[in-house]
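With one protein chain removed, the remaining protein chains of the complex are shown where they sit.
Right, chain A next:
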Amino acid sequence: AFFWLVSLLLSSLIWFIAVKASDPRDESLQKGLLIFGVMFSVLLQEAFRFLYHKLLRKAIEGLVALSEDGCSPISIQQMAYVAGVGFGLMSGAFSMINLLADALGPGTVGIHGDSQLYFLTSAFMTMVLIFLHTFWGILFFHGCEHRRWWEITAVVVMHLAVSGSTFCNPLYVGSLVPSYLLMATAAAWAYLLSGGSAQNLRRFLLCK
C-alpha cells in the first residue's frame, strides 16, 4: 500500500508540474495532459510493484538465513498475494473514499446531465480494479521469480488497457465490460499459476 501511495505521489507530482506549466484554459490540452498523467501513473505503479518485489526478495533471503530449517515462514506466493491486495486496497480506497463520503450527504446524482449511474459504475470499476491488482500482483511476482518477461509485460499491458478503457467513460460499456473480461482472464491465469487446476475447483465446489 505504501509503495502504491508513493507511486501515486510521484505521478501526481509529474502531472501537477505539467499542468502548471501549461495553459489552464485549454480544455482538450488539459484532458490530454490528464491522459498522459494516467498512463504515466500506470507505468510508475508497475515500476513500484517491481521495486517492491525486489525488496521482498531481499526480505525473504534474510528470513531464510535466520530461520533454522532453511525455509522462510512466508512463501513468495503469499507475499505476492499480499502485495497485490495492498496495491488494490490502496488504489480502491483512494478512488472511492471521497465518493463515499459525498454519497453520505444530500444530493442528486447526475443533475447536470451527467450519467445517473455514476456511483454505481464507480463502485463496480473500483471493485474490478482491486481484484485486478491482486491478480496482477500474483502474476507479476511469478513472472519476476521465473524470469518470464512476457508475463510481466502482459501485466503492464493489461493495466494500461484497463486504464485506457476508462477513457471511454461515461460510455460505460466500453470500460466495464472489457475490464471484467480481463479480470476473468487474469483470475484464471493467477489461479493456474498458484497451483490450482480444474480438478481442484471441481472438488472444492462439490465439497469433497
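What we mean here is this: a contact is a pair of C-beta atoms (placed from the backbone, for glycine too) under 8 Å apart; a residue touches a chain by one contact, two chains touch by 3 or more; residues count from 1.
Just so it is clear, contacts and distances are computed from a predicted model.
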Seminar exercise, completed: Omitted chain per UniProt, picking from "Presenilin", "Small ribosomal subunit protein mS23", "serine C-palmitoyltransferase" or "L-lactate dehydrogenase", is "Presenilin"
Seminar exercise, completed: Touch rule applied to chain A and the missing chain gives residues 1-2, 5, 8-9, 11-13, 15-16, 19, 30-31, 34-35, 37-38, 41-42, 45, 62-63, 65-68, 73, 90-91, 93-95, 97-99, 101, 118, 121-122, 125-126, 129, 162-163, 166-167, 169-170
